[in-house]
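The complex appears here without one of its protein chains, the remainder shown in place.
And now, chain A:
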Amino acid sequence: MTAVSDRPEAEIGKARRRKEDQHLITGRTTWTDNMVLPGMLHLAILRSPMAHARITSIDVSAARTRPGVVAAFSGQDFAETQGSLPCAWPVTKDMVNPGHPSIAVTQVNHVGEAVAVVAARTKAEAQDALEAIEIDYEPLPVVLDMEAALADGADLVHPDNTSSNKSYTWVFDSGEAGTGGKMEDALSGAEVTLTRRFIQQRLIPSFMEPRSVVVQPQGDGVLVHSATQIPHILRTMLALTVGIPEHAVRVVAPDVGGGFGGKIPVTPEEVLTTLMARRLGKPCKFTESRSESLMTAHHGRDQIQDITITAKRDGTVTGLDVHLLADMGAYLRLVGPGVPILGAFMYNSIYKFPAYRFVCDGVFTTKTPTDAYRGAGRPEATFAIERIMDELAAELGMDPMELRRKNWIRHEEFPFTTVCGLTYDSGNYEAATDRALELIGWDALRREQAERRERKDPVQLGLGISTFTEMCGLAPSRVLGSLDYGAGGWEAASVRVLATGKVEVVTGASAHGQGHETAFSQIVADRLGVPFEDVQIIHGDTQSSPKGLDTYGSRSLSVGGIAIVKAADKVIEKARRVAAHLLEASEDDLEFEAGSFSVKGSPGSSVALGEIAFAAFTAHNLPDGMEPSLDSDAVYDPVNFSFPHGTHLCAIDVDTETGMAKIRKYVCVDDVGNPINPMIIEGQVHGGLAQGIAQAMFEEAVFDDAGNLTTGTFVDYTLPSASDLPSFTTDRTVSPSTDNPLGVKGVGEAGTIASTPAVVNAVVDALRPFGVTDVRMPMTPERIWRAVQGGAQ
């Protein structure tokens, strides 16, 4: 049977059910915490109950005598050897980084910081032994409020090695950059100026699989299994941090139960487990509890956004001035300082703003460190701009959609270079918006709203808009370099056609739920003309996939997917030479279609890829000088980011007497370029919407005045359940990316980025007749009720 009859249809664009499901639905999984190794020790970590304190004494000796305990150490035991956890994004030359020990030595700077570690035969024994550790703290003043932290004479988070709580100030000014006008001019010449403060509350990524790491000493090195998003970067960073030659570190990310940015950093637990395994010469496992996870895995968002927009009376926006305070927490994590900087490029969103200034101060507080969380900087930016566009519309007495239409980049203007200097390759904001308005029945809803306002219905209807774009792919490397990011933005792939014609693909983009195996298989199946089932995707192990930059920022498809295409194309070129040799034809006379080379004009004369692979394997009859085997590598560094966009609309019923808000309809039309697997796209959008709506309505990490996390379990940190969310209507428009051969963009973060402002805009819209101009997130019934009572907040 030939490949042609095996697969008559194109794979790309098909809602293929996922390859990766079988073992997950049957429970045959490889979560890190499932690992059991001979002689393996379990670790338990004693964590600081104080937000800020000196450790005046610590005695772990009694713990060492507890049943099953093999070792107990305090931070002192690692003082010389532990190094500092890496921060790979020094956003300014003078950024202050006080260093980040994996286990505190003399001082703790947030609740939950590790202070001692016990290794025992069982986890329960290790945990029991923690109780025997004696430790005295001398409290230091807590630093919780960012503005107070920056005031003169403020108590310092790191009194020994910093002179203020400011880590950095990062500035972008379109006048200075030469990408637009001066903000001063926009301010002085403005017909209308509007200033707002928005609060991006602290969120907790809350992947469902708690973090887990197992480290096996192996010779001079280590084999690390970790529930991480970044096996490749972790390998390099562990080598640098712990001082092991990089080639002696192997990192495996087996099944990983979600990440959302929360499994990006090199964590204290990964480093500490590595240190313990090396010191004890035994495999060690650490798995966090959920409360440890909520307290110590990094948090996201937590910014104060002061925004000023300037405009003409006709609604033409003339400038945007943004000042952020970004809470870094107690330490700088892997990419934490860069999160607001990524956002800096998204405040102008889909609009043609002539002038733009962005200033961000990164601030230390005695709280859990922050780092990337789904969207990383872009949800915050989109929120601010979409909220203030609504407020500007209200100020001008304009319809908020009209204001957007007046300012956005029109379809015929692409490619368009923004006031930040980014060039958007393609997009069609009109098409996505028109489709969304039609799907939700906007005009009828507006009529209903007017009618309910008229009759003073206690349940008011609010209509919210969010039009957005984002930057995905996080590359080219050169651009990341210009932002002082410590790594590139490329991705690697290998494609191997085996002797039997089956295909192995190695990717550096390791997945944690996104469906890479399926989507990548579809791409390869089409490119090589082989059956979908004949493609296997290998990822998540630095030994079998030695090169890569992992998965974050919706980069897998638009960077990793293209690396695969490049490798596959090289394989096809090699195969073409073999085919020409076997068919005794000229390469130029060959056509490659549906997995087979044939001589143009004589279709009877053909050879299938599988036959070529076998010939390349036996190497009995290859062109002179050709290396045997049919495979190739590629590394792809994109020429540009990709810019998915969309329009999200929300209709919400707000009970003005109780403050209860219930989403009645949520419609989104996303444009993610060419779809590879529509089913996976829809799933990604759904999950993203749930997280973005949760920021608007449910989630917030709260600290009390002593710096304790009061939302430290799933009882208090409200993840939405099925009954908290509606069903969504999703649809697509397609503006293929013109910067990559598949025309793809990226979808993982779209739902989260767009939905938060859509929902808040809807609630504010419902309450505008009551004088309400903002409701702080999460918009709990109490906050909404207070807003109704108090008018503008």
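Rule of thumb we're sticking to: a residue touches a chain if its C-beta (ideal position, glycine included) is under 8 Å from a C-beta of that chain, and two chains touch if they have at least 3 such contacts; residues count from 1.
Keep this in mind: contacts and distances are computed from a predicted model.
J.: One chain of this complex is missing from the view, so tell me which of "Coenzyme F420-reducing hydrogenase, beta subunit", "Radical SAM/Cys-rich domain protein", "Chemotaxis protein CheA" or "(2Fe-2S)-binding protein" is its UniProt name.
T.: Result for the unshown chain: "(2Fe-2S)-binding protein".
J.: Could you tell which one of A:Arg28, A:Arg455 or A:His620 touches the chain left off the display?
T.: Reading the full complex, the residue touching the unseen chain is A:Arg28.
J.: One chain isn't shown here. Among A:Gly75, A:Gly329, A:Gly489 or A:Gly515, which residue touches it?
T.: A:Gly515
J.: Tell me, which residues in chain A touch the chain that this view leaves out?
T.: Counting only chain A, the missing chain is touched by 17-18, 20-22, 24-29, 31, 33-34, 124, 206-210, 255-258, 260, 289-291, 512-515, 679-680, 682-684, 686-691, 713-715, 719, 721-725, 727-728, 751.
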